[in-house]
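All protein chains but one are shown in place.
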Amino acid sequence: MVYLTRVEHFNAAHKLYNPAWDEARNEEVFGKCANQNWHGHNYELYVTVKGDPDPDTGFVFDVKRLSTLIREQVVEKLDHRNLNMDVDFMQGKMCSTENLAIAIWKELQPALPASVQLHCIKLYETPRIYVEYFGE
Amino acid sequence: MVYLTRVEHFNAAHKLYNPAWDEARNEEVFGKCANQNWHGHNYELYVTVKGDPDPDTGFVFDVKRLSTLIREQVVEKLDHRNLNMDVDFMQGKMCSTENLAIAIWKELQPALPASVQLHCIKLYETPRIYVEYFGE
Amino acid sequence: MVYLTRVEHFNAAHKLYNPAWDEARNEEVFGKCANQNWHGHNYELYVTVKGDPDPDTGFVFDVKRLSTLIREQVVEKLDHRNLNMDVDFMQGKMCSTENLAIAIWKELQPALPASVQLHCIKLYETPRIYVEYFGE
Amino acid sequence: MVYLTRVEHFNAAHKLYNPAWDEARNEEVFGKCANQNWHGHNYELYVTVKGDPDPDTGFVFDVKRLSTLIREQVVEKLDHRNLNMDVDFMQGKMCSTENLAIAIWKELQPALPASVQLHCIKLYETPRIYVEYFGE
Amino acid sequence: MVYLTRVEHFNAAHKLYNPAWDEARNEEVFGKCANQNWHGHNYELYVTVKGDPDPDTGFVFDVKRLSTLIREQVVEKLDHRNLNMDVDFMQGKMCSTENLAIAIWKELQPALPASVQLHCIKLYETPRIYVEYFGE
Partner (left out) sequence: MVYLTRVEHFNAAHKLYNPAWDEARNEEVFGKCANQNWHGHNYELYVTVKGDPDPDTGFVFDVKRLSTLIREQVVEKLDHRNLNMDVDFMQGKMCSTENLAIAIWKELQPALPASVQLHCIKLYETPRIYVEYFGE
């Protein structure tokens, strides 16, 4: 079993704002992240799959195909977007990095072939903050 | 003469959109960067000052004081903001990285003491795109 | 279950020196790290906690609160210090990166709320050397 | 139990080419990586060992000795080499990053003393592609 | 005047070998870099142009167009290639990073529009070795 990771990049606007709360409560809990006019990030997305290397190629999975899948399934829907407004699979959810990582897993997992398993979605929001989700 | 650089960080939303143009022209010129609902970045800001080291301290400039000045003069106005909507010194300007670097120079330069000269504003928009402005 | 990591920074002096040994034995085992007059490092500290995202915030844990906790519990005691001389929780211990990571876990773990579990302390001593401790 | 990681570097030429296939099939599967005249990479090799810190030293393992072992057992055989042509332990194998990581494990594992266990070989082929192998 | 930099990536095989010398002399001068069977690198290419921001766009130059130009003029000819064998503009030259940077300047400069000037080609051969060429 070998683990293969591909790193992709997107940038997006978002805010952390719970519509069930008033503005004061949102500012208290989310601070500057609740700014009504949005802020944004350069996200770095690490996708790790695992499997046995194919004897003919030496590959767990063709990394170019993995890159294409990540771009088609998630990056094109997220890059240069507003996470709260523009992304169908984030509707009705808090746009935290935690929830975004879980949603990326759910978008990507069904698109992978049976020969590999999705192992981890790791998502950097800033160079000093990241989350990891292992599907459970 | 020694050059001293301090790196600071902020993240912000913006869009590239010329209000004198219609939407089609904006999309043609700015592509995804013209998304009406904004996108955003983690900006890395490098501020370089130059001067002669003080014999008593060995410092061109106290780097903690430089950090405080950068934060007070520019980062607090930019961090977790919408560059187009929230930042007084970007009003009426295209929010390109080029124009943002020039504007940061103009905000910061008058706040520095006479003992040092501002040498360069270097601003990363993404890890693969940056601009530099030397004041002329 | 989502894993959330916050990266903090401190720099410190230390030496690797076993007082039960003579100088020759210390030099033999620790080489340049045994220099009596100390050396030092920029340490990068990765703290990972795990838990379920709160439905109201989307957070496993408020990352600003995590940052504050790490700074109060450990970084303020370590930053710009001598690990052998100035740090109460390293007294009587060899100041290896391994022992420092274990000690940071012990300082930080009781300060975290019951809603999250401490998962990993990862500590870079140099860009090419790091240790990880998972609490067992 | 503490995990200690040492990062080493080597650069090498290789190609991905299955001699059982004709050129068209190789190009179809491996694309530019099948270029007959080779291409190459700067590889970053992360070797992680685990064990209990020695009470006398605070070390899981002397990191300088670990570095020496990695260099002697694997880096000297790989650095500035052609992976397909020059490396005895890659003969008859596809030179994928996956297979290279497994082969490095097999070269390094027997050379480690009983006091530590090899935990992970992590190998970056480019800054955006890496594999991990845990020995099973 | 603002300086705009775009970073691109390619990887390639090469060797340092002067055909006017015998093998012993090549090994003496170039060491492991003279390995007959090639070695290789992940190159990071920084292209800096300078000019005045356009009032309508805020751009010195459209960075996506700059990226496309770099890829078309140089990266496609270098990526996954053998610098000595496959690259027309390196024929008859020593494939040092110095000569490669000068050659990239010569390929790219005529392709840029009159509105910007090429300022610098910066080329990393490894994370610890890079060259810069300013056209003179």
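As written, the chain order gives the labels A, B, C, D and E, with residue 1 at the start of each chain.
Throughout what follows, a residue touches a chain if its C-beta (ideal position, glycine included) is under 8 Å from a C-beta of that chain, and two chains touch if they have at least 3 such contacts.
All of these numbers come straight from a predicted model, not from anything done at the bench.
Within the full complex, the chain left out of the display is in contact with B, C, E.
The chain omitted from view is touched by exactly one of C:9, C:25, C:65 or C:106, namely C:9.
Screening E:12, E:49, E:66 or E:95 for touch with the missing chain picks out E:95.
Chain E residues in contact with the hidden partner, per the touch definition given at the top, are 16, 18, 20-21, 29-31, 93-99, 101-102, 127-134, 136. Interface residues of chain B with the unshown chain, by the touch rule above, are 1-8, 48, 53, 56-60, 62-64.
Counting the whole complex, the residues of chain C in touch with the unshown chain are 9, 11-14, 32-33, 35, 37-42, 79-82, 85-86, 126-127.
The rule is simple: only the chains that are shown with their structure count from here on.
For the pairs A-B and B-E, the larger set of C-beta contacts lies at A-B. Although chain D and chain E carry the same sequence, what matters here is overlap: shared residue numbers make up over half of all numbers found at their interface.
Separating the centre of chain B from that of chain E, both taken as means of CA atoms, is a distance of 29 Å. If each chain is reduced to the centroid of its CA atoms, chain B and chain C end up 33 Å from each other.
Among all residues of chain A, those that touch two or more other chains are 127.
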